[in-house]
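Every protein chain but one is kept in place in this view of the complex.
Labels run A, B and C following the written order; every chain starts at residue 1.
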Amino acid sequence: EPEIVNGPSAEPECFAPWAADTQFFKFPKKEGPYRVALANGYIANTWRIQMVQTAKAYAAQPAVAAKLKEFKVVSTGEDVPAQISAINNFIDSGYDAIVVNAQNPTAFGPVIKRAKEAGVVLVAFDNILDTKDAINVNVDQKGLGELWANWLIKHIPNGGKILEVRGVAGTSVDTDRHNGIHETLDASGKKWEVTEVVGKWDDGVAQKATADAIATNGPFDGVTGQGGDTGIVQAMIDAKHPFVPFGGETENGFRKFCAKFAAEGLKCSSAGTGPAQVAVAIKTAIAALEGQVVPQAVKLPLAIVEDPNFKEGEDYFPDQSDNFFVGNSFPTCGINFTAQEIMGQSKENQ
Amino acid sequence: MKDWRYWLAEQRGTLLAFGIFIVMFTIYTSNHPAGFTANVVQTASNKGVLLAFVAMAQTLVVITAGIDLSVGMIFLLTNCLASWLVIGTGIETAFGVVAVLGTGLLCGAINGAIVIYGRLQPIVTTIATGAVYFGIALLLRPFPGGSVNEDLADALTGRLFGVVPASLVALLAVVLVVWMPFSRSVLGRAAYAAGSSEMAAYMSGVPIRRGKFAAYALAGLLAAIGGLFLTFFTYTGEAAYASGNAYTLFSIAAVVLGGVSLFGGKGSAIGAIFGALAFRTIGDLLFVFDFDPLWQPLFQGVILLIAVSLGAFALFRVRNRLEWFL
Amino acid sequence: MSETTIGGIAGRMPKFVRRADPAVLTAFACIVLLLFVGSLYSRSFLSPEYLLQQLKVASFLGVIATGMMLVILLGQIDLSVPWSVAAGAMMACAAAAYGPVGVALAIPFGIFCGVAIGVVNGIGVAYLRIPSMIITLATNAVAQGLMVVYTGGFSPQDSATRAMRYLATGFAIPGVPNAVVIWALIGAAMVFVLTRTGFGRTVYGIGNRERAAYLSGIDTRRVVLIAFAVSGGLSAFGGVLLAGYASKAAQSMGDAYLLPSIAAVVLGGTSILGGRGSYLGTVAGVILITLLQSILSVMQMPEAGRQIIYGVVIVAMLLLYGRAPASR
């Protein structure tokens, strides 16, 4: 059970508190090296694969490796109870810290209780936990929606027709982003007509939904999409829809399009946080085990690139896969992976 | 042939599933860093029991030579409902439990009514009703959340006398209260008979419609018991489409591992329970072996492939090739 | 729509339509009804662009459902569709990373990977007599595992080749998307195989009574194996087309095709028990599912409502024409 202490935290640049009222934890210092586990849920998409690869690479960095006795990763799939059981097993097997990408933000109450009793540090990232009893390494999803909306407001000064391609219904990530977009648009005082379709964070689904929307409700003056952005642009190209301002995530494919068609009107804001946040989460866990002060909720910086700043070889990689998420580094935390080195790593190792 | 040989022949599927489970679970616990402890068993049984309930549900329908692709969605729907209703005072909680179980029963009854009285094919009927149930679940819980009577939840996911997992006891109770009476009732036999040969059963004056209807309805009930336990296990409700589908597909795998014939008329829910527990242990094995994380899904797939292929060994004993086609 | 109208229309139609099952005709009537409903909602619903666009999207499902139908006619099922689709797409794109030869072989290689999955399914079902419902589930898991390993370990190339893009989105015939042409070709081949070849007859025969087919001197196991291989190949080809459409491959590409492909086949009047069904029905089923999905999508209804309507409409349509005959 951590002590609740006053800030600031160690490495305040990296461990930025989420909000002014965020609490700070100080766990009893444990002697290293530590046994740390990563309990992932879903595995079968590029984001997650990239995340797992980054976690491995981070744990293998000499400075980090020196602090770790064991680093174990288990992916349990979409099933929440399986993930809960995996965490319980980690607790029972005496791991010191467990890093979680939670399948469900609210389902881990019993596990959090148990971790607390056992004195295990629990750090959630990406899909975080609805709790004040575990550490959350958090992306400002609502802020992301606000950012995209502001981008559209800026580029479509008189209001107009917007296509919003949403993510997976029911997830907090989707809801937060959606709310951020709408609150900001409404607050702008301009007239917006928003067509919502569901793209499920998937290029294929998003592409199809976009194509349908263009055919029945188009053309649009601006587009915002969370995930599946490459597919959305592709659908616009296929339908010969004019290029319009676009607020989207950080897929390499999307950024390639943004760079290529900027002159024709595809003015993009590309923002999000890459899978490397797992490294921040591990770093936080180790800091907590070392008895350093850490915020209960860490706010991750957004990796933002906006038109006209898309730089080849830095913000996007024309020769590389469309699928990975660019922006894999958190310089403030000393985490500087490029996505390609992560996704290419085992090839080079061979 | 002696009586016990007939019994053995009848139970072969169940015994094989039991054997597979024991072997896998032994491998698991003997490699587990914590060993064979009450905690480890409790964790495994809490997880296993959920699938076991859904697999029991699937068994009932499969026995009638049908298939229920909506069990996973009923499981989700009742989970979402329970996260609203199973809370508050003892009376309120009890009412909530009854309402949740009643809802499951109703969903199953709707499936049954459409398949039997509407004369539609079960597979596509339940794909469609599954979508409806999921839609309702999403209405109930657009976002994960809600709560449950935690005392009840802890009691049912905890341990009795410090050793016996309460969830296993609950599973046993359901077997005794739902499965045993059903399988020995006239309706249960009608369900088996209809699954084995509907025409013959009809000609023999067996109440096939009622038997099948009961099977579908009880399947809904069992899925709801699963949904209730999911709520106890997670304290919340969530309409997660992928996980609903996953439970449906897993339940089919569990049923087959448990020796229940997908052609109907043969098998028991007990076998399906062991099939479910064995299937769940495949996932647990990841935990005790040091696999590269990226190879884990492949490992699970291969183990599943091997497990489902075990039954094929019986093939080598077949001396009359016509037996392939039974 | 009354029976007489259907009959009247049918009278003027070509022979193969007149001989079609009334269920299939009703399914087409349902399509007209859906279009009508859609047009109430949005004018552009009946525009040629929109309809062609729907047909194009339908053709991916159509290609996949063709394989599914073959397997269902045998009384089996193929649950490995999701990762067969994904593997086809991913492996085709992967091949393109290996120089001009790779680019040239991308499409066949993608299909080949699907065929390989199908062959494992077929061996399991035909030679090991494992129920298809479970062996295909297992191979799906294995295929997923392989793709995860591949993605994590091999710096994947996942952009579609020009040829793939052309197949999915180009226009060889002005106004008709290539994907539609491809579906039509595959459909025509399937109709031919099912109605004119010994293989097709055998498929129906096995679906009705494998024992009798075997005792008629048919190598039923080979037929089952081939059917699964074809199903895997068509799923993978669907994946190749999807990758062409999206210009890239992604892991979860196939997830959205499993249940709809089964639903489409059954909505088209094919018996899930095997041995009965016509390809025309599958065409109707595919169009029905696609239209329904797209109407729900443009209606901007929240997901929950969409799911409910989707389910209710399918049941309603089936009650209209998909009922089994009464027992007496």
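Operating definition for what follows: a contact is a pair of C-beta atoms (placed from the backbone, for glycine too) under 8 Å apart; a residue touches a chain by one contact, two chains touch by 3 or more.
Note that contacts and distances are computed from a predicted model.
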| item | value |
| --- | --- |
| Listed names "Dihydroorotate dehydrogenase electron transfer subunit", "Ribose import ATP-binding protein RbsA 1", "Flavoprotein desaturase PigA" or "Monovalent cation/H+ antiporter subunit A", matching UniProt entry of the absent chain | "Ribose import ATP-binding protein RbsA 1" |
| Visible chains in contact with the missing one | B, C |
| Of C:28, C:109, C:150 or C:214, the residue in touch with the unshown chain | C:214 |
| Positions on subunit C contacted by the hidden chain, ascending | 196-199, 201-202, 204-205, 208-209, 211-219, 275-276, 328 |
| Contacts of subunit B with the absent chain, listed as residue ranges | 1, 3, 6-7, 9-10, 181, 184-186, 189, 192-193, 195-197, 199-207, 261, 264-266, 318-322, 326 |
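As a convention for this text, only the chains that are shown with their structure count from here on.
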| item | value |
| --- | --- |
| Intersection of the contact lists for subunit B and subunit C | A |
| Separation of subunit B from subunit C, taking each centre as the mean of its C-alpha atoms, in whole Å | 29 |
| Chain centre separation (subunit A, subunit C; CA means) in Å | 35 |
| Residue numbers of subunit A (touch at least two other chains) | 43-44, 49, 52-53, 169-170 |
| Where subunit C touches two or more other chains at once, by residue number | 144, 148, 152-153, 303-304 |
| List of subunit A residues in touch with subunit B within their complex | 38, 40, 42-44, 49, 52-53, 56, 72-82, 84-86, 88-89, 92-94, 103-110, 130, 169-172, 175 |
| Of all residues in subunit B, those that touch subunit C in their complex | 67, 69, 114, 118-125, 127-136, 138-139, 142, 202, 242, 245, 249, 252-253, 256-257, 262, 294-302, 304-305, 308-309, 311-312, 315, 321-322, 324-325 |
| Interface residues, subunit C side, partner subunit A - complex | 42, 44-45, 47, 49-50, 53, 57, 144, 147-148, 151-159, 169, 242, 245-253, 256, 294, 297-298, 300, 302-304 |
